[in-house]
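One protein chain omitted, others in place.
So, chain A:
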């Protein structure tokens, strides 16, 4: 790595003692010698293991659940169903007033994706819990499912989630989050070229080294200590408090170094049910995802579809950009309405474009709920935007890097969401990339600046 101090030297004081120093990480020796304690290193006498009975269907009505055989299985201590969960229908962003509550801790009457949790089995060993889970009999009436976002948005499509009432998230702005800036149709009308293209991604797994999980210990004072690898301590505690209808003062969450998060550990899935198990049995409970659960049950990065229509001039100026983004939330909201909305604030990318129209939709389908992942709302949008930029440059016969210099935002430029640009540095990054990659651009681009008026 190289620090290129020549850029922005006039606005930066390099007079600090500790900041800017490559101090060795205090936790590294523990990591590399295996001494760092993770939540799963907690082991309590009498600890029970929780395993989930999961839906084998993408969409089905539950006619009945029979746990009688499973209860007789040696080592089984407790079996939990929807009726045991005090506030079973929840949504995590309710803490910041983003509803409605649309998801069940344990399925109640219906499953909406293959892998959804239906029954929780607590047993003396992991093996006993697993074997007993296989003995739980659930009678399903399979329902038509929808997997494709366009299909889901058509009239007459199977309804994925009754708590929403339609297969998209309803924002206060309507069926999508909108940004309107300038006159995009007038921009297209005056453009030398129009290019409309569609981009698609597939769900992606966080693949942390350490799978999602927690260990809960009942304390002598009516409190519960939850050792967890959540990325957000109070967010998880407060949601657990709502789901369990238990005062937050009864809960003590202890985290520590997490073995990789990448956004995969902010969904509040394992903690509430494990605490409930500990409460109802009076014994410590461990609930840790298998690698298979981490891969297919825990929320992935949402699949997205992005349609971009641009109007561009022969001289390289983009004069109009219309973006329609679709985020596949799967069966439940989790963080996806937030992600889709983040996309609306991110488009049209770091370029100054006078006419912009943005619609971002959060769509429900019968698949594993998607949620947060490193850069969600932006990552796939950037893929679409930057491939589109390459296509536009080639369309007008311009070098792709020079084309970006022409459109790059600078301090003071008004963004589509009506905030003036501050602290821009795209131009300087491209100048340095031109040098480092030996990708020549015309001299006039090398003397540009992100500062207002190029000064």
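We adopt the following convention: a residue touches a chain if its C-beta (ideal position, glycine included) is under 8 Å from a C-beta of that chain, and two chains touch if they have at least 3 such contacts; residues count from 1.
In this text, contacts and distances are computed from a predicted model.
K.L.:
Unshown chain, UniProt name, "Ribose transport system ATP-binding protein", "Aldehyde oxidase", "RNA polymerase sigma-70 factor (ECF subfamily)" or "Sugar ABC transporter permease"?
P.N.:
So the chain that does not appear here would be "Aldehyde oxidase", according to UniProt.
K.L.:
Which of these touches the unseen chain: A:100, A:375 or A:412?
P.N.:
A:375
K.L.:
Of A:130, A:166, A:200 or A:281, which sits in contact with the chain we cannot see?
P.N.:
A:200
K.L.:
Check each of A:52, A:136, A:329 or A:344 against the chain that is not shown and name the one that touches it.
P.N.:
Counting the whole complex, the residue in contact with the absent chain is A:344.
K.L.:
In the complete complex, which positions of chain A touch the hidden chain?
P.N.:
Counting only chain A, the missing chain is touched by 1-5, 7-8, 11-12, 16-27, 31, 58, 96, 114, 147-149, 172-174, 177-181, 197-205, 207, 230-235, 237, 251-263, 266, 291-292, 295-296, 300, 303, 328, 338, 341-342, 344-346, 349-350, 358, 365, 367-368, 372, 374-375, 377-380, 382-387, 389-391, 400-401, 404, 408-409, 416-419, 422-426, 428-430, 432-433, 436-437, 439, 450.
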